[in-house]
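Heads up, one of the protein chains got dropped from this complex, but the rest are sitting where they should.
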Amino acid sequence: MAALLEVRGLHAQYGATEVLHGMDFTVAEGGITTILGANGAGKTTTLRAVCGMVKRRGDVSFGGRRIDALATESIVRLGVAHVPDGRGTFVNLSVEDNLRLGAYTRRDKAQVAADFERVFAYFPRLKERRRQQAGTLSGGEQQMLAVSRALMLRPRLLLLDEPSFGLAPLIVQELFEIFREINAKDGVSMLLVEQNAALALKLARDAYLLETGRVVISGPAETIRNDESVRRSYLGY
Amino acid sequence: MSRSSLGFQRAALALLLVAACVLPFVISNYRVFQFTLVLVYAIALLGLNMLTGYNGQISLGHGAFYAIGAYAAAILMDRFGVPYWATLPVAGALCLVAGFLFGLPALRFEGLYLSLATFALGVALPQILKYKGIEHWTGGAQGIVINKPDPPPWLPVSQDQWLYFVTLAVTLLMFWLGWNLLRGRIGRAMVAIRDQPIAAQAMGVNTSMVKAMTFGVSAMYTGVAGALGAIAIQFVAPDSFTIFLSIGLVVGIVVGGLASISGALWGALFIQFIPNVADQISKAAPWAIYGLFLIVFMYVMPTGVAGFIRIAVARWRRGRSQAHPSKETPQ
Partner (left out) sequence: MNTDLLIHQVFSGLASGSIYASVALALVMIYQATHLVNFAQGELAMFSTYIAWSLLQTGMPYWAAFFATVAVAFALGVLIERIIVRPVENAPILSVVIVFIGLLVITNSLAGWIFSYTIKPFPSPFPEQPLFGNRYVSSHELGSTAITLVELALLFVFFRFTPLGLAMRAAAQNPMSSRLVGIRVGWMLALGWGLAGALGAIAGIMVAPTVFLEPNMMSGILLYAFAAALLGGIDSPGGAVLGGFIVGVLENLVGSLLGTELKLTVALVLIVGVLVVRPSGLFGKVHVTRV
């Protein structure tokens, strides 16, 4: 299948310190790619680099179009939704306002209203709390809100930065089920960065292993999942 | 710093000193008066620079301390007949205390709020000075007129020249004291507080005390300058001390160079002579130029004239050492 997101030779730096030293990876159209690795390997930086949130250079193409010189908001307007680490909710605004902002760049009002309903169908708890201030939601609810806000963009590509972080296992299960559904039903491609390798490998189709800013292992998620030596040395299980 | 460059610096300083001493004899009395004011502003700017450049506390109201020093000198001379040279230490001590007392509550204000509060002080200042309740001392809106001091009878110099040399002596003293202070432990503490306040505190620096003391010393310098300025101009009145005086001082340290001692001199030359030149164009021109310089310097030359010179000299020296690698003494 064609690649929706194609990344070649991605370098990224914070100030003068280079953190990514030339990464290559792809996200297939309609597929789910996961990037795994230990803390500090550069996973979050990778997502930030794709979105233009850090200083980067290299070849990043989205839907055949180069985006490595674009500003974050322009990349987003092409259909890339990023759920950042820390969730990035607008804590002083209501749940509803957060979702409205997710759809800020869209012109199709009727579809936006429909998407509100869809998102509430996935996450009924958000519907209950729609007028509540986002900062008063629990951790799990804020994560749901962050994902929902990203979905309100009707993205072609969803970037997820450690969605399981700090959440109870049951909620994480729910969340990943919903990811699977979104991918299968709505065809949303995903780039998933996760510390919880087992979970990620069950969901994803392709996997890349990151170590200090470089891809060390790549391949179908199934293969990596079944490779005991890789699992033990790199993924710790 | 290599030995050759230290020698170079000393030679330059000596040359400057000789030039400063010869100057009043080769120019008109009016120009001598202008250069006296340059020295006065240099002292004031060194004071402000200690606070804002070295210690990172933004003051948009330093004109207040200048005014306190000026009025102290005027009142002592006019109402109490105190000789002019004795007013200087009094003005200095008064402002040291005033600055310290202002610095204490200011400890709680982060940068932006301090600039707000000092801005308010600067704007309200003329009104405070005109207050009828203290009119008996301050002379109200009319202010106070004082006499220029006479040179000692055995010295064949004019009043302006005498005042110039007195001011020069005070300037040299204050710069020497300031240089020692900034070079030493306290100076390093001041800069540490500016750059990494929490780390400085964690390393045992008594941040509050240093910050309040810096305020006091900075006010003292500006107060002494104010006193000298009043004696030179022979006049103090509330409308001489508007917010534009405080802003002018800020212009001086920005143009001269923040956190730089020599910058005080460059800045003083700038704020003394630009109005003379720009006044020819229009009454409004000097301030338009000030504003333009403030903005442009922040974009283009954030380290001011002093910084520019430093960088230029360093580049020139690097060029030389690349051509003659053996000449530089290894450090």
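Letters A and B mark the chains as written, and numbering starts fresh at 1 in each.
Assume contacts are C-beta pairs under 8 Å (C-beta built on N, C-alpha and C of every residue); 3 or more make two chains touch, one makes a residue touch a chain.
What you are looking at is a predicted structure, and each value in this text was computed from that prediction instead of being measured.
K.L.:
Determine which one of A:77, A:180 or A:202 touches the chain that has been left out.
P.N.:
Residue touching the absent chain, from the options given: A:77.
K.L.:
Check the options B:98, B:254, B:268 or B:306 and report the residue that touches the missing chain.
P.N.:
B:254
K.L.:
Considering the whole complex rather than only what is displayed, give the residues of subunit B touching the chain that is not shown.
P.N.:
Touching the missing chain: residues 52, 56, 58, 60, 105, 108-109, 111-113, 115-117, 119-121, 123-124, 127-128, 130-132, 198, 243-244, 247, 250, 254, 258, 282-288, 290-295, 298-299, 302.
K.L.:
Tell me which stretches of subunit A touch the chain missing from the display.
P.N.:
Subunit A touches the missing chain through residues 51, 53, 71-73, 76-77, 81-82, 84, 88-93, 97, 100-102, 104-105, 149, 153.
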